[in-house]
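Here we show just some of the chains, and they stay where they sit in the whole.
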Amino acid sequence: MSGVTLSNVIKRYGQVQVIHGIDLEIADGEFCVFVGPSGCGKSTLLRMVAGLEETTAGRMSIGARDVTHEDPAERGVAMVFQTYALYPHMTVAENMGFGLRMNGHPKAEIREKVAEASRILKLDDYLKRKPAALSGGQRQRVAIGRAIVRGPEVFLFDEPLSNLDAELRVEMRVEIARLHKEIGATMIYVTHDQVEAMTLADKIVVLRAGRIEQVGAPLDLYRDPDNRFVAGFIGSPAMNFLEGTVRNGAVEVPALGRAVPVPVRLPPEGTTVILGLRPEHLGLVEGDESFTVELTEALGGVSYAYLVAGNGERIIVEERGDQRSRPGRRVGITFEPERAMLFDAQTELRLR
Amino acid sequence: MFPTPIEKRSPAGRAAYQALLPVALILWLLPLIAVAVFSIRPDADFSNANYWGWPSSFEGVSNYSKVFLESDMPRYLLNSVLITAPTVLGAVALSAMTGFALGIYRFRSNLWIFFMFVAGNFVPFQILMVPVRDLTLDMGLYNTKTGLVLFHIAFQTGFCTLFMRNFIRALPFELIEAARVEGIAEWRIFWYVVLPLMKPALAALAVLVFTFIWNDYFWAVVLTQGVESQPVTAGITSFNAQYRAAYHLMSAGSIVAALPPVAMFFAMQRHFIAGLTLGAVK
Amino acid sequence: MTQATLPDTHPGRGRSWWRRNQIGITPWLFLAPGIAFFALYVIFPIFQSFDVSLHAWDGLGEPRYIGMENYAELAEDPAFYTSLRNNVIWLLLYLLAIPAGLFIALFLNQTVTGIRLYKSLFFFPFVISQVVVGLVFTWFYDPTFGLLNIVLGWVGLGPVNVLGDPAYVTYGIIAAGLWPQTAYCMILYLTGLNAVNPEQIEAGRLDGAKGWRMLWHVVLPQLRPATFIAFVVTIIGALRSFDLISIMTNGGPFGESRVLSFYMFEVALSEYGFRMGYGAAIAVVLFVIMLLFIAYFLWSMYREERDR
Amino acid sequence: GSHEMKLEGDLKIFSDMSNPAPRAVMEGMVERFEQMHPDLDVELTVIDREAYKTQIRNFLSANPPDVANWYAGNRMAPYVDAGLFMDVSDLWDDEMSAQLASTKGAMTMDGKQYGVPYTYYQWGVYYRKDLYDQYGLDEPQDWESFKANCQTLLDNGVKCFTIGTKFLWTAGGWFDYLNLRTNGFDYHMKLTAGEVAWTDEGVRQTFANWRELIDMGAFIDNHTAYSWQEALPFMVNGEAAAYLMGNFAVAPLREAGLTDEQLDYYQFPAINPDVELAEDAPTDTFHIPSGAQNPEAAKAFLKFVTSAENQTMINAGDALGQLPVNAESSVDEDKFLKEGFTTLSENSPGGVAQFFDRDAPAEMAKVAMEGFQEFMVRPDNLDQILQRLQKAAERIYE
């Protein structure tokens, strides 16, 4: 059993507290992704799980073992670094076998495990090469291979794909998903990338400034964010936010020039709220002239129209198919009110 | 970071380390400390075989004033300054230029010229002794500071070029290209773009060359003679010959001779380490 | 404006010869003074030395051509072999500065308060003139009052006349030389340690490498550039050793501490002889030995450049 | 006198008189000379005595002064041969030749004189009279009493002789005396002139005598580590009883606190009664380089230096503390100078040698003195050493 449990985990660098009491339960075999803006503490938290940073306070266990003060090597975790951190002077095979060698495993066993890992990762042809002679994707695979070989209970990834180019990133992402399915170990994965988070995760942990904002399955976060931060963070292009006021059981939105009957329990009359609308849930209509098309970007399958309202608020609308609105045109938008979300303007909490 | 940062050790380990540092330092510098102590001892301590005990009296002032007032040491020190400063300037200037040429431009003989400098720099300099002495004689520069300076500049150029070229190589080449696209003449690129970026290297090199030249003894003996042109290393030997067995004066003299490069190093140490990191250990 | 053409917004469309060839010619202009100086004072004299070594010349009269006689004499000169042997000892033992420097660098590679001052102070010996170092160690070794013998006395060992005994003298001088050289290697390693990739260390920690094994398998390979430079400067230092010998023993006792560079100075320029040709011949031999290292160094550099 | 002449311009003097006392003497001389010639500007450069020996070649050809210090005998031969010293035979008129007769030979090559002497000094054994008295010893009269004295001292835990051989020449002094006493002046001169083989039986006898002392343990330990100055404290502290040295050792010994009651001198005693006593008395000299810019003034200075009056003054006990060369000078009242003067003038029937490294060619001197030093540490290597010396000699003397 090798789930990971964090109980009120805290990290302080000198006077500065960067992780503020995190409670988190990652089930055995789960693929958990940490996302959040830069500097929010994703890496720090991951490294604390690895044992590379000491835990200032709180408890951390892997399976049933309390590992809060254990050495990294003894935790049964393996880590894949953003820069790969391959040993440049060792061949691929040596890189992968190094951990076992250091722990005194017999040569034959090491060879066998390296062979197994390189089969899984299709690295057989490169075992004799040094990292310098590999492409970025191959290096990343070696880094993963090095983790696999040690047969850890928990895999840790810190933005493992951010140094690859777009194409390779897609490829390796699928690879990692396949790997997770194949070996079924617990994985914790840090990323900046929306798509990676959404596609890989069983569970996404959204962090902000050292605190958890929300934990949940990717689509749950997309459909049912707890607050404005999560709503804006998950989904691409980001959710549009328009200011509004509660009036007569509906939300009056100046930018739209009309009231929207959002089907949620509304706060008292007169409260300022924020209406959240995803670009993909919007459609353009003629006749209504609330918005002006500022710019459109056609990507082939979809295009995005950048609209500006009379009061200066901006929104993005996704258009399907090949049609593309001309800049300068005046348009209105349509949407199903039940897809709109409402947030308290003060607390930014979701109203539902 | 390796080894494991001491902050991560136990408090006992940390204390042990903190305690060990000064002890290690004292052991390491023991010979120097001994000289420093010698230099403030009275003459009598040596006749009475009180070499290592507590000084019977503190004669620092009289010993050092003897060095400064009754010997040629000040003159030698001045010579050293007059030899070292132009050399540092000259060698650094020349090698900034050669380093720029070799680090930035691609031309066929680039590597060979670079290797010429490197190889020349590693030559046992004794092989130059006889011809260089003759050359200096022929130029009428024998026993002048100029002669010594010219040679030092030339010889140091080898090492400095190696250093500078590697440093310049590590600069992002796009900076040069950006400047070229902007239509900036090559020499202006050198002056306005490359040179300001080389400041740490220039500082590191200045310290190193200063140390090398200040401490040079061999060439001082080969190319100069007498108090009017010899640097302090030669001065200290003649001073020592004069006061042989007067350990307190020899010590004081040695300390005086050693002080300027030490001061220079301290003044520039931040740049020195930075420059060294970039230039030499790449 | 009387000009009929459009104003030229791009200056220097003059297409002068200089503008067209600027990039080709500039490096040569920048190289010219350096090359001129270096050729005059270093490259050319090397060849002159070869020439001098074929002559008998006391530096006063006219040189007399004697072919290979100097070398023939050298081949039978016991002092030459003593020097050569000592050179080899110097080369080997001087290399100890590298591990010693590494050791101190590791010891100091911490971030406690005041560590920068400690690092600077540890670097001191390198900044100090070898003349002073020689002097200091001469006293340290002094058979009557030297600290060494006092310490040896405490543990009941008799006084050792380090600099006066042919069995110890070379080692004694080397130990003195190791002092600043170790400081030099230390600073090189300290800067090298700065550049060690921390993620690799962390990967090593996760892989269970600790202490010496971490050092050997993960850290040292990354310090290769520093080790290489340390190796080169140490070899050069060993082969150039002159000041220390001159100050500490003047080659004695009975020439047992001479090395080639000192011997050549002694033969060519010292009080008791002015045999320029013979000295040049020794220099040539020393040069040939050094050439092996130069070749090795250039070869390493060439490989690195090619791989870039 | 040179007073009549009107001298102008610059006079450049390079001097090796770098120890404190000689330096003062040199500066004094210059001062007096300048006072005599107010229009003359004398520029004195004092160079470390050891460094001077290598630098003289450079400046003689590159940057010649008008006057330079050097040594008599074989040591000036290379410069005379190379035409770097000016022929100053015209200075050596009859009067001067008479006054400086004792060293004229040492200043002469091919019948011409190339410089003038200003001082010389005796060598001999300086000893601690108080220690000798304490153990009931007298100045030795012959080799046997010399050794017997030594044995007594050794039995009392005192070394017979201090010596510092780091710079080799001190061992040369011992060889000179042992060889002069064993084989005589003429033999010694032939040896240093390359006319006698180093493997000769006579040389072996000299070394055999020396070995007797070595085997007794007569010399202080670790002498290879010391310069001559560094060997002085052993005598001052009473750890060693005597020092075979030139008279210049007296000044530092006195400075170190030894009184004239404690310190005394005796002539090195006879070993082979069949040979006449001969002494070492190195002569220091002034020369005019061929490239001198102001030879007029230079000659005047040389003349001034050799004057009886000047030599008296500079050799006085409170100055150089050495012996004047000019026969008309008076010797200082100093007891050592008096004894030395007597030794040299009356008690040296065999002749006066310059010193080993001045009598032998420089290269030979170097090789030989290194051999002496090795012999003092490893007497068993004698055969090897002598063969080496002989081989070197064959090359050097051709």
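We call the chains A, B, C and D, going by the order they appear; numbering starts again at 1 in every chain.
We take it that contacts are C-beta pairs under 8 Å (C-beta built on N, C-alpha and C of every residue); 3 or more make two chains touch, one makes a residue touch a chain.
Not measured: the values here are computed from a predicted model.
Taken over the entire complex, each labelled chain kind is present as follows: A x2, B x1, C x1, D x1.
Rule of thumb we're sticking to: only the chains that are shown with their structure count from here on.
Looking at chain A and chain B, the chains that touch each of them are C. Number of steps on the shortest path from chain A to chain D, with steps defined by chain touch: 2.
Averaging Cα coordinates per chain places chain A and chain C 55 Å apart. For chain B, the set of residues that touch two or more other chains comprises 49, 237.
Residues of chain C found to touch two or more other chains are 59, 218, 269.
In summary, the structure contains touching chain pairs A-C, B-C, B-D, C-D.
Listed in rising order, the residues of chain B touching chain C in the complex are 1-3, 5-7, 14, 17-18, 21, 24-25, 28-32, 34-35, 38, 49, 51-52, 94-95, 97-98, 100-102, 104-105, 107, 110-111, 113, 115-120, 122-132, 134-135, 150-151, 153-155, 157-158, 161, 183, 185-187, 190, 211, 214-215, 217-218, 222, 233, 236-237, 240, 247, 250, 254, 257-258, 261-262, 264-266, 269, 273, 276-277, 280-282.
Against chain A, in their complex, chain C makes its touches with residues 197, 199-200, 202-210, 213, 217-218, 221-222, 224. On the side of chain B, the complex with chain D involves touching residues 47, 49, 133, 137, 142-143, 221, 225-228, 234, 237-238, 241-242, 244-245.
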